[in-house]
Structure formats: C-alpha cells, structure tokens
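Excluded from the complex is one protein chain; the other protein chains are retained at their positions.
Labels run A, B and C following the written order; every chain starts at residue 1.
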Amino acid sequence: MISEKKPGKICRYGMAIDLDKCTGCGACMIACAVENNVPPANPAATDLTGITWLRVFKVDNGEEYPRKESVYFPMMCQQCGVETPCYLVCPQQAVDVDPSTGIVFQMPERCLGCRYCMAACPYHSRYFNWWDPKWPAGMEKTLNPDVAPRMRGVVEKCNYCHGRWHAARERAAQAGLKDIIPGDYVPACVEACPAGAIEFGDLNDPASAPAQAAKDPNSFRLLATLGTEPKVYYRSKRPWAKRIGDPSQAPGSKETSRG
Amino acid sequence: MVPILAGVLASLCAGWIGFPRVIYSSRPQPVEFSHPIHAHKAGMLCVDCHAPREDGTYAGVPPLSRCAGCHTANLGPTAAEKRFIADYVKPKREPEWAVYARQPENVWFSHTPHVRVARLPCEQCHGDQASSDQPRLYQEDRISGYSRDIWGYRTAGGAVPGMKMDDCIACHRQEGLAHSCLDCHK
Amino acid sequence: MDRRFIPTGVARCSTSRFLMWLALWAALLAFGLYSAGLCLVEGLNQTHMNNRFAFGLWIFLDLTVIALGAGAFFTGFLLYILKRKELRGVINSAVVIGLMCYGGAMAVLGVDVGQPLRAWFTFWYPNVHSMLTEVTFCISCYLTVLLIEYLPIVLKNRKLRQVPHFLVFEHELHNLVYVFAGVGTFLSFFHQGSLGGLYGVLRGRPFAFREELGIWPTTFFLFILSAAAVGPSFILLTTWLVQKLARKPLVRPAVFESLGRISGLLLAAYVLLKTVDTIVWLRRTTPRSGFLPAQYYAWKPFGIWLLFVEIALFLVPMAILLIPKLRARTAWLVPAAAMACCGVALNRFVLTIQTLALPTLSFDRFVYYLPSWQETGTFLAVVAAGVLVYSISFRYFVLFPEEREL
Partner (left out) sequence: MRNTRRNALKFIGGAAAGALLTPVPWRLITDTALWSENWPGIPRPARGPITARFTHCSVCPAGCAVRARCVGGQPVSLAGVVGHPLSRGGLCAAGVAAHQLPYHPARLTHGPVEAATGAIARAAANCNPDAVAALAACNPADGVAVLDLRPGRTVSWTYRRAMGALKNGLYLTAGGVFSGAAVDLSKARTVLSLGAPLLDGWGTPGNVLAARAGFRLIQAEAIESRTASLADRWLRIRPGSASALASGIAAALKKGSVAKAAAATGLTQQQIAGLADELTQHGPALVLPGADCPEAWALNELAGASGITVVARQEAPVPEAWNRNCAPVTPLASVADGSIRTLIIDESAPADYIPWNAIRPKLIADNPVVIAFTSSPRGYARHSLFTLPTAVYPETLEDIPAAIDSPRAAFRLAVPLVAAPAGVVNPAEFVARAAGIDATSALRERADAIRQAGRGVLITYADGRTRPVAQIAPDDFWKALNEGGCWLDTATRPSAPPHLDWAGIDVQPAESRRWPLVAVLAETAIAAAPASPLMTKLDQESNLRLGPGTAALHPDAARQCGVSDGGRAVLETALGTCPIRVVVDASLPPGVVQVAAAPETIDICGAGARCRVLSL
C-alpha cells in the first residue's frame, strides 16, 4: 500500500450468504462475469482452467436417499483480513489490500503470472488466464468500462466488484461527498441474486448484514481455523451444513456429484 | 584507452540525444486549432466547449457538432479554417483528435471528484492550453503505445505538467488521500 | 583436429565420437527448446497445469536441481573455508554442475511465469514479505557468482592461456576465489532456505505450513541442511558417472570417501531434525490449523507409504555412508549416494506436488495432474543443456586436476 495514512471513513466490507436461500440458479456467476469483463470459456477450458470469480458448488451431507440433503454453496474470494496469504506471498506487490475498504485486489498489469498466490490460497478462488481472452465478434461492445480486461498469463479474482466501488465514489463526488453513500456500493452478485441469498455491507457497521451474521450462531466462515479472518460469512440452519467450513471434514471421501 | 572512451561517448550521445527522438512517433493534430483565438478573440471559456456532463464526468473532446455550431462557413480568412470546413464540417467527418492525456486502460480516473470536490483548475493538470496557438505534436511511445504526456520523459521545456502515475501520487500524498494502488487502479 | 584445445597430459575420445555424443543431446535440446517456445508463444495452456495445480513439473524440477546443485557451493565452502584440501580434485566439476543446475532452474522459471516480460518487476517492486522475492534475488546473485567461478576454469584452457591478459585476469580471479566461495556460500544457504520457506509459509496449505523459528518456517533450515547433505552425494554420483563414461579414474578414492562421509554426517543431522519437525507438525501445527493429520494421507495415491519411503531414502544412505566399511566399497557408496539424491527429490516432490494435490475444503475434490509433452520437453531441455555444457567443459577444460597424476 502507498501510505498508512487513512483519511475518510474506514470500512471492512464483507458478505453474509444464506445457504438456505440459495437455489443454485447461477445468476450470480453470470452477473459476476458480465460485470468484470470475464470472457467466455476457451473451447478447451474445463472447470479447472476456467475463470469463475464466483463459483456455486453443490454440497450434500453424504447421506443416501431419503436422508440426503444438499445445499448450493457460492464461493468467491473470502477477502482474508489478516495474514492474507496471497498478499504476503506475491513477489512484486501485484496483490494489494486497501486499508480503507479491506478489499484484497489483484493488479493484473503488475502480475507476472508466477501463480504463487494461487498455491497460497486455501479457497482456490484465484484464477489464471491460461488463454488469451476472446469475445465473439461484436460482444466486446458489452464490456464494462469500469473494469480493465485482463491479458493472458496473469492471475485474477473477485474484488467485490471494485469498479462499482469506484463508480460509487464518483457518485458520492457528484453529491460533493468524500465518502461513499452507504448502500450505494453493492457487488453484482448481490444485486443479481433473485433469492436475496447474498448480502453485502461494512463489518465495521454493527447494523450491516455481515456484522449481524458475524454474531449469528448459525453462521460460519470457511477454514476460519487457519486464522486468516475471512470476511465472508455463511449461514444455514442445517447442522451438517454448518460443518462445511470446518477443515477437519476435508477428505470429503464421498464421491462428489455434479453440482 | 582511446577507443574505449570513444565507444562510451558514442553510446552516451546516442542514448541521451538520439534515443528520446527515436522512441516516440509524432503526429500533428488533424486541425490547426488555436485556443487563444477562441479564448481571447471569441472570449469563450473552457467549459463552453469542454463542458462536463450533468453528473460532472468529462464529456470528452467536443464533437464536430459543437464546432459546426459556429463554423458553418468560414469565420476567418485563415487557410487552416478553410481546410477545417472543407475536410470536416462539410463532409460531417469527426476530426480524429489525439488525446494527450488518455490514461492506460487500468487507470480509473474521473474528473468529478477532482473538479467538483477538490475544485482543481484545468490548468493544474492539463497546463495552460489557452496560450498554445498551435496544437502540440502528439507523441506516442512506439513500443508501449502510451502518450508521452502520461508515459515517458517530460515534454519539451516541461510546458505541460506530467500526467504520469508519479504526478498523481505526489498530489494525492500531499493531500493525504493516498490509501493504496486501488484508489486509482481498476 | 581440436587437439590444440584439449588440456595437455589427458586423453580424450576422438573428435568424431565426441561430436556424435554432442549431436545426440543437441537433438534433445532442440526438441526441448521447441516445447519451451510453444509455452512462451501460445501461453501456458500448452501445459497440463491448472488453477488447482498452479505449479507442476517445473517447480518440482527447480527445487530438485537446486538442491542437487548445492554440491557446488558446499564443496567450495568445505574446500576454501574449511580447508578440506582433498576436495580440490572435484571443485571444478562441482562448479560446472552447480552452474548447470542453477542456470537450468532460472531458464525454466522464465518459461513457467505467464508474463516473462514483467519478471524484472520483482527487482523493482519487491515485496519483502515474499519468500519468492528472496529466492529470485539470491538465485540470480548466486548464478552470477557461479559464472565468475566458472570463468577461471574456461580461461585455464590451453589455447586461451596464450592471451596474456586472460592469464593475468584468471590469476586475479583465482586470488579472489575465497571471497566468491564465501559470498556463494552465504547466498546459497539463504536461497536454499527461502526455497524451503516458499512452501513452509503457506498458511493456507496446512500440509506444507510449518511453525516458525524466528521469521522463517522450519522448512527454511531443513532445506539448507538437506541440500548441504545431498550436494556432496550428487558430486560423488556425477564424478563416478563421468569416470565410468571416460573409462578412467579422475580423482583419488579418498575424495569419494570424504564426500561420502560428509554426506553421511549431514544426513544424520537432517534426519534427526526432520523427525523432530515432522512430529511437531503432526502433533501441534496441523491440529492448530483445524486439520487432522489423517487427511493428508487419505487420498490415493498419496498414502502414508510416501512418508515412510521418504524416511527410508534418507535413513538407509545415512547408515551406509556412516559405516566406514561399507563406505569404502563403491558398490555400497554409489547406490547410497543415489538413494540420498532420490530422497531429496522425493522430499521436494512431496512438498510441491502433494501440497497442491490435497484438497483444503470439505466439498473439494482430489485433482490429478500429469505433465504435458511440452512440459516434459522443457524439462528435458535443461538436462540436455546440462550434459552438453558439462561434456564440452570436461573435454576442453580441467575439471579434475588430479586426472593427470592418476
């Protein structure tokens, strides 16, 4: 970061995701790709080489019918608050954490594509551009001017739709304000979710949904035991679903089914 | 010893005098536009042509329609104007202006906070254009493709303040506005 | 016809045979360069790496060759700093091997990154928290040192010695060799360590994450030790191999003896510390991060057997190398050295590949990875280049000063 001096409001943006509400429709994934100028898949791409800043998994309790239960699990960068693994390992400061928003950001133009950050990320929520980005002829007209398209050979990931943060700041400036108008900055997935399963807000504001979720006994964070203070809270009333975030479940020896 | 020194000298000359000339490709602006004539003779203000949108964002280089508003026919005797009318106004062809200050794609810049909130005068970043009787050559780095104003050595005589990242950071630091790279990068 | 260049007093095979030998490896090199070119031009989609296996064969190669190449600095350290004169017989050879290993590693890293044109950013905008920054700085510095150490060997060539300036220069360099050895040792210790740290700091990958001593994870020190231990073994191995190929003794048996003993002693130290570290890791570090040690070995083919094989690959050679009777016999010595080298290779493999293969999330799945032919080709290019340079050096320069007397 450039300076420790932090004028204006200090936020810690986070998310609260209600697994009991998510229907796995995938609107959030598409909205995310549209918002952030993520290109359609290369014909050769798979779910291991594609780019999905936000990915919805289907997770079940490993039981058989009729006891079988499933939830849909939206996964994006968990925006680790301390000991941010990717931020610490990047050799040339291509990953930055904004002290005024807590957002972990990848700067593609600085990235040399060593992928050390991907090895460091426990959530596999960083994606590498294995191919040159390509849009069908004419479709580049629909690109979002607030987000810079990436080039081949760099890493990218969810940054809470940082372009929208910029836009919100500009709108604040129109009103002559220095700080973003609360509620004016909302990531695309939150806006797109027809079930209202994803909520977004400032963890420093006790009234915000994530701050509430942080206190909710039904909510958990992924791999919280690693001590990286992720800022995405998941919530479910199903007891087995609450254990999804617990790494000791990790062998997941059950044969994973298609989402 | 002599040949060695000769070699050093040769590359010093080439590197410091020749190279800066070679690395940039230059091209003139399509129209010999004179700010002073418009500013002083016609007594116009910057915002008369470079008007921001109502939301404060910069509307870009004024379109031909803005010029054609007055320049329906020759207003003056100059050959430049004759050419302008003939080449652009009559055939309704937009002049392909080269923008000195065009930032790289990964820079998120908005005039709104700088003009509305910080109340910076245009000159602070763009320099005193009103006195430039002849538009400067537009110089572009041959390899990186960036304008000389935003990337490279100071332009001739430093008449124009730089618009490089360092210049932005310097001001933001001074104002205590600098958080991180994310302030301006997208 | 190249007799004029071959050092006096040594016999070398005929030019034609030598050229045939070169052609063989040159072909392999060409294929490898083509593969590497594909990866650079078409992009890394040419490999079978993916978002889960962000690193693959190449990183494993880098870590391994650099561990093996440690023989260069460590022999130098023993010879010039600890004054173990008997090692003078292999020092030149060690330097060349080191140069090859480090050069190869750097070259592969250049292909491995997605935007090689920006690789130098690391020097300009370094992130001091990152182990990779440390690695990049140290390796590139040490590579320069190796080049400087390699220079006198080249300049000693019969033909080049005729240029008076070169002779003087070579002599000056030779006086400075202690300095370089010192610097090289320091740098090497440091980056062998940071290579270990590379994975030891990965808090998000509990399989690799280790407790910290000072500001460094334990793998930092373990890597230094394992590299120092295996380096001499590798020198031993290569020297023996060259002897076989050249069909004549190149060094005194005492050299093997001494290399073996050093290797054995250090292996012992390594095994001891590694054991302690493994216990701390399984009993303390892992539970703290919320994982169960059992998970690490729940996924086939990476069963617990891998751990035992790794232990065996260090224990057995250690035993052999520490027992003078066995050590004295080549039939025991060489296989032991080979095992030690395999051991360090496996250790690097486990830390790189297995770490990435293991899922961290409860709904995660185990991912398989097999390198593509382009990856393998690039890998082979490094080997081929190494053999080529070594062969040429062996033919025209004095890699084994004692060769004449034997």
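Convention: contacts are C-beta pairs under 8 Å (C-beta built on N, C-alpha and C of every residue); 3 or more make two chains touch, one makes a residue touch a chain.
It should be emphasised that the depicted structure is a prediction, and the values quoted were computed from it without experimental measurement.
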{"item": "Visible chains that the absent chain touches, using the contact criterion stated earlier", "value": "A, B, C"}
{"item": "Of B:Pro3, B:Gly43 or B:Pro77, the residue in touch with the unshown chain", "value": "B:Pro3"}
{"item": "Contacting the left-out chain in the complete assembly, out of A:Cys11, A:Ala119, A:Ala168 or A:Ala188", "value": "A:Ala188"}
{"item": "Touching residue (missing chain; options B:Arg27, B:His40, B:Arg53 or B:Lys82)", "value": "B:Arg53"}
{"item": "Option from C:Phe55, C:Phe74, C:Tyr102 or C:Phe121 whose C-beta touches the chain left out", "value": "C:Phe121"}
{"item": "Residue of A:Gly8, A:Pro40, A:Gly81 or A:Pro182 touching the missing chain in the full complex", "value": "A:Pro40"}
{"item": "In chain C, positions touching the absent partner", "value": "115, 117-118, 120-121"}
{"item": "Interface with the undisplayed chain - residues on chain A", "value": "23-27, 29-31, 33-35, 37-38, 40-41, 45-47, 50-52, 55-58, 60, 65-66, 68-70, 109, 132-145, 147, 149-151, 167, 188, 191-192, 194-195, 255, 257-259"}
{"item": "Touching residues (missing chain, whole complex) on chain B", "value": "2-12, 14-16, 19-20, 23, 53, 55, 57, 59-60, 104-106, 141, 143-146, 151"}
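Definition applied: only the chains that are shown with their structure count from here on.
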{"item": "Most widely separated chain from chain B, with each centre as the mean of CA atoms", "value": "C"}
{"item": "Cα-centroid distance, chain A relative to chain C, in whole angstrom", "value": "39"}
{"item": "Interfacial residue positions of chain C with respect to chain A in the complex", "value": "43-45, 49-55, 112-116, 118-119, 121-122, 124-127, 129-133, 136, 198-199, 201-206, 288-292, 294-295, 298-299, 355-356, 359-365, 367"}
{"item": "Chain A residues touching chain C - in the complex, by the definition given at the top", "value": "42, 44, 46, 48-50, 57, 59, 73, 83, 85, 87-94, 110-116, 118-124, 126-132, 151-155, 222-228, 243-253, 256"}
{"item": "Residue ranges of chain B in contact with chain A within the complex", "value": "55-57, 104-106, 108, 110, 112-113, 116-117, 169, 172-173, 176-183, 185-186"}
